[in-house]
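Missing here is one protein chain; the remaining ones are kept as they sit in the complex.
Think of it as A and B in the order they're written, each chain with its own count starting at 1.
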Amino acid sequence: MSLQVAMPKSWRVDTKPHKFCPGCGHGLVLKAVGEAIDELGIQGKVVYGCDIGCSLLSWDFFNVDTIQTHHGRTTPVITGIKRANPEVIGIAYMGDGGGYAIGSQHLVNAAARNERITVILVNNTQYGMTGGQMAPTTMPGQKTETSPYGRDPEKTGYPTQGPEMVAAITREGAYVARATVAKPKQMKDFIKKALENQINGGGFSFVEVLSTCPTNWRTNAEDTWNFVEKEMPKYFKVGEIKVPESRHEEGK
Amino acid sequence: MPEKPIKGEKRYFMTGNEVVAYAAVMANAEIMYGYPITPQNEIMHYWTRMAPKYGKEFLQTEDELSAGFTTVGGVLAGRRAFTATAGPGNTLMQEPISMAEAMRLPIVVVVQQRGGPSTATVIYSQQEVTLTTIGGNGEGFRIVYSTASHQELFDYTIKAFNTAWKYRFPTFVLGDGYQAKMRESLTMYDPEERGQKMIPTEAYVGKPGVPGIDRPPGQYRNTYNVEEEIYEVVQQYTREFNAISPEVAEYESFGTEDADLVVVSHGVVFRAVKEAVKELREAGVKVGYFRPITLRPLAEKELKEMAGRAKALLMAESANGQLARLVKDAIYGATAEIHTLYKPGMGISAEDVAVRIRSILG
Partner (left out) sequence: MAKAVKIVLAGEGGQGVQSVAEIIAEAANEEGREALYIPNFGVEQRGGVSVAFLQIGDEHIGSPKFNTANIVVALSERAVRRTKQYVGSDTVFVYDSGLEGIEDDIPANARKVLAIPALQVASDELTPRVFNIIIMGAVVKATAVVTEDRAKDAIEKKLGYKFEKNPKLRDLNYKAIDRGAELVAALL
């Protein structure tokens, strides 16, 4: 295993090493975001917003203009920026709690209005920053600090199917996909497409990324990887869910 | 650049909400974000009617959280952005406003107060003073103009944009349901024709050049790791807020030098107070008034001097002492006796004020 990982050009070198826990998936997602920014040559145009939760640790992560907002409120902040200055490429980066619980009305309405922004939502099945509470995405039976005997779907419902919901409420032109840190190349590809869709003036672009949280999962490396690679996809189907019509054509 | 709707100076007769929309256009505001709530709706109605003619933008959001946070986004993008709200909407909007306070973002918020608590009435009150001046978690780093007439709604809406962008504190125009819905005359004008320059805006994000190559990235946070960090930030803001307070604070007063009783009021209630005090003065009663125009910061020095001289004060407001709490804090140590005329959620007429003054003075 190589110790020296090549950093994307758009990363801020002086703020590395980053502040995420060992084994956390955020670093992998942010690497894919950085590479996508590099490949698209949009470092000078991106405005990156991060939520509250572990995502806030990325507030000085990139050499791009960045705004750290409140829990769930990154979507409206980036929407406000994009509406006021349509020249920028707006990225709203958040966790599952921010996007599907406290900020769900913003996600739903930004999607329904077809805001020309890119939302990247990291799903690690619980609230990381606050210490591992149950999230909308917690798996049935999964133990968290607020579901210590395992999530009981009878009482607390089933995991939120975020991209499926977004796909259902967006119109033609939207890009919706679910990626996983277990497939980094595909993840970067989806994120890049989501950004391209915004660059091309398409509609709302949304990528959920299945990610890891060994700290709160209390898992070793093997179990961590097993959970994200084998368990999570049982509920969260990885792949592109909605792609703009033109892309269908190109793909044929 | 599209033309402006008003050239020269002209007298108009219209509702307060219409006045605010015109003032925002004349102040070169560029984008409004908003969510429907009575009694501020017509601000959005008039803004959206004028928007395409004068190159303005509007976004109707899903709630006031979003209206506030998109307004935050608008100023981050360097636009003169504003929103308007009332009552329960003002409650929700305190979250984005606290972010604007933490990051010194010059958002402008027009509040047309309605009755409280809860949904209460859609009509009128002065019960959003505490909420608007102090807000949520934090220290109330904000500037609040409380208007009393349509002329002031126009003047101070324009001024609010300059105050916000000059000092980089969230700035409020605090009106109410009466001011929003009533019609009266005012003179509208192009501030620039009067030599009143609009302070240029500045982008926080999305500036030219590649960050890290041509310039450092613009990176802004409101979260801190340790006590010492946030303490330092709040201390710095406190120093700056205190330093600008004397030049920001506005008030008007009358007859306080020799008054046996000074009536303290703000906003639309001041209209009743002014009328009553003037009449009683003409009748030989030694009364005066002190009206803070900025509720935050208050004209503390002048208030304290006034309260030091006056034998008695009468606090008149359409709330249970929300202004009085701010004033009492400012005049701490003064020996003037304090009387009250509180009508939460109810209008106060000149007759009400006159009757109360006479009952106090005997």
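In this section, a residue touches a chain if its C-beta (ideal position, glycine included) is under 8 Å from a C-beta of that chain, and two chains touch if they have at least 3 such contacts.
Fair warning: this is a prediction, and the values are worked out from it, not measured in the lab.
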Displayed chains contacting the withheld chain: B
Touching the absent chain when the full complex is considered, from B:6, B:44, B:65 or B:123: B:123
Chain not shown: contacting residue from B:178, B:204, B:254 or B:289: B:178
Listed residues B:149, B:163 or B:222, member touching the removed chain: B:149
Identified contact with the non-displayed chain, of B:95, B:300 or B:352: B:352
Residue ranges of chain B at the interface with the undisplayed chain: 11, 13, 38-39, 121-123, 149, 177-178, 181-185, 268-269, 271-272, 274-276, 347-352
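The definition used in the following text is that only the chains that are shown with their structure count from here on.
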For chain A paired with chain B, centre-to-centre distance based on mean C-alpha positions, whole Å: 39
Complex contacts: residues of chain B adjacent to chain A: 30-31, 33, 57, 59, 61-63, 65-66, 69-74, 76-79, 81, 95-96, 99, 203-214, 217-223
Chain B partner contacts - residues on chain A that touch it in the complex: 10, 12, 43-45, 47, 52, 56, 59-60, 62-70, 73, 76-85, 87-88, 105-106, 108-109
